[in-house]
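Note that this complex is displayed minus one protein chain, with the remaining chains in position.
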Amino acid sequence: MSPTIQAEGALLEVEDLRVAFAVGGREIRAVDGISYAVEPGRTLAIIGESGSGKTVGCRAIMGLLPTGTQISGSARLRGTELIGLSDAQLRKHRGSDMAMVFQDPARSLNPTMKVGKQITEAIQAHRKVSKSEARERATELLRLVRIPAPERRFHEYPHQLSGGMRQRVVIAIALACEPRLLIADEATTALDVTTQAQIMELLLELQQELGMALIFISHDLGLAASYADEVVVMYAGKVVEQAPANQLFGTGGTVKMRYTRALLDAIPHLERPAHTELPVVTGRPPDPTALPPGCNFAPRCPAAADDCTAKAPALTEHAPGHRWACWHPCENGGAA
Amino acid sequence: MALVQQIQPQRDPGARSGFARRVTGSPALQLVGRRLLTAIPVLLGVTFLTFVVMNLIPGNPAQLILGINASPQAVAKLDAQLGLNHPFWDRYWIWLDGLLHGNLGIAYSNQQSVNSIIAQYLPITCWLLLYALVGALVLGILVAVLAARKPNGIFDRLSLAVSMIGLSFAPYALALCAGWLFAVKLGWFHIIDNSLGNDPFTAIKNLTLPALSIGFGLFAVYSRLLRADIIEQMEREDYIVTAKAKGVSPWRVLVVHATKNSLFTLITLVALNLGTLIGAVAIIEPIFSLPGIGAELINAININDLPLVEGIVVVFALVTVAGNLLADLLYTVLDPRIRYGRSAS
Partner (left out) sequence: MAAQLPDMTATVLPPQPSLPSLVSGRRLRWQKISRALRLWVPAFILLAMLFICFVWPYVYTIPPGDTGSILDSSLPPFSPGHWLGTDANGVDIFSMLIYGGQVSFEISLAVTAIGILIGGILGLTAGYFGSWTDSVLSRVFDVLIAFPALVLVLAVAEVLGPSEMHLIWALCAFSIPAEARVFRGATMVVRQSPYIAAARLSGTGNWKIIFKHVLPNVIPGIVTFSLLGIGIIVILEGAVDFLGLGIQIPQPSWGAMIAKGQNVLTATPQYVLIPSIVLLIFVMALNLLGDALRERWGVR
């Protein structure tokens, strides 16, 4: 398939983003130079394990990292450079152009504030509307996220709602000002499997209805396979593989990165014979304060060779639309 | 005093019996009821301990009242009159019975009822404590919020330094040093003037130094605790990130979200530390010659006026227990999770 060049520019362009913290006298490089882009109306999945920097990268774009964090690089939302903006300037975009949905709805909502109030607060932060107008809009939003009896729910507290409903409320809050970009950070991880599917479906429906771009962050490759247009795989703060979803998964898909391959292999499949040992990746992600000189994954990689530990491979577009950073990628990485 | 900060609210999960659930609907009432029940043995223990300790003090009260030259017969007669020749348990029961009816007995020194003596000296103490408490709370909250706005900023560090001094300054030392600085050196107050006067201004003026002596320590504890709590909310809690992600202004996030939720802990702390607060008056009032309960207690101890000492001490202790109960009650009332219970759907 030849790639068609979109007429519009990308909605979000991230270029060489780096984020570092100083904790207890040591420097942690959470994000070590990542680049990607998202088109309007498209879904990008950022996949990685804990500590890969996937969340930190997106929070850096939103400006939600604690003060004292060093951020460099570029992130342009519809052409506006976000990195380096003051908090007051970023706030204009935060919640209005771009919004975020978080992992644990039980903790993401203020337990002592009524649900409706939390939505109207989001509205009134950006629009000059009266209290009753805000209330109407909030109720409308509750309906939009498929919460039954929205007028009643408006006056309830978060703990009076179930987990799935709470997450819908968080989505409603995010949608309050019709953002162009919605970032879902492990939005379904804290939910049970059925609710997970419901919420993902809801997000995709809303994306269609409202024409938003959606970035969803997860450690679950299965989700990426099912729902994403484009996938970015991160490891230890760097992007290691990047491709459209159909090039990675499914029949004819080719996974090149050892790491991505390992992640895919680790997903349990019903078709395998019973009691087959799950091929788990041994070891742990590198200590962010002491990154190895060569490829970050080399210590755990089954195909590691001398050049892997000597020099870090660059993220290169070896095939059209498909980038990876590996000296010895998988040859025939057919997806399961 | 530094003691205050250590008393943290202890949440008690506890089980709920079916009976309780049937009898009382609201979970808040249930919690309060249970707390009241556990408080009763403590209250009894308090009265018992007071009585025991007081009765161990050497010296015959009748002798003390009548003086050294009194004849043994007169002493024996007064003994019988006061009921001092009854066995221990009888006396305890009589006293407890009186206590339950609100009667704290008759003071030895001037034969007045303890109730009336307490009533006489209570007002000044109450005004003093109110002044100290309100001042400490208002300033404490203000400083904590401002400090939390920029953790480790200049204002924050300054406020922490001041709080550290407040925590470490012995109230009596503070009273005298402040007295010297403001009254002697600067002449803003008089240490000797100790009445409430006829108008609020005199009252405030005279109570300021004593209230400062008590309140500075309180302010230090409150502002430190609140600041730590707010900062923790701001840094650890996910709902703060959500609020920021909405694009809400930082002040609003700080005040409406973080501070509001931190105030629960603060208020509970205030109620829990009612006891320490009261204890402070015992030392501050004599310094400023304020005619309050604390000063009266010290007087009573000095002249071994047992019923008076017992009465005041019991009142102090009961107020402390009441404070603990109040803290639990407040916690349930203020936290909507407990007030509205669970109604998952």
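Labels A and B are assigned to the chains in the order they are written; within every chain, residues are numbered from 1.
The rule is simple: a contact is a pair of C-beta atoms (placed from the backbone, for glycine too) under 8 Å apart; a residue touches a chain by one contact, two chains touch by 3 or more.
The structure presented is a predicted model; accordingly, all values stated were derived computationally and were not measured.
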Thinking of the whole complex, not just what is shown, which of A:E15, A:E49, A:D220 or A:D265 touches the missing chain?
A:E15
Pick from A:V193, A:A274 or A:A314: which residue touches the chain that isn't shown?
A:A314
Of the residues listed, B:G105, B:G140 or B:G179, which one is in contact with the missing chain?
B:G179
Residues of chain B in contact with the chain that isn't shown?
1-3, 5-6, 10, 38, 41-42, 45-46, 49-50, 53-54, 56-58, 164-165, 167-174, 176-177, 179-180, 184, 275-276, 278-280, 282-283, 286-287, 297-298, 301-302, 309, 313, 316-317, 320-321
Across the whole complex, list the residues on chain A that are touched by the chain not included here.
3-6, 9-10, 13, 15-16, 18-22, 24-27, 29, 32-33, 35-39, 42, 44, 70, 72, 229-230, 244, 293, 311-317, 320-321
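In the analysis below, only the chains that are shown with their structure count from here on.
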Contact set on chain A toward chain B in their complex
62, 64, 66, 87, 91-96, 99-100, 102-104, 107-113, 118, 121-122, 125-126, 157, 159-162, 165, 170, 173-174, 176-177
What residues of chain B sit close enough to touch chain A in their complex?
235, 237-239, 241-250, 257, 260-261, 335-337, 340, 342-345
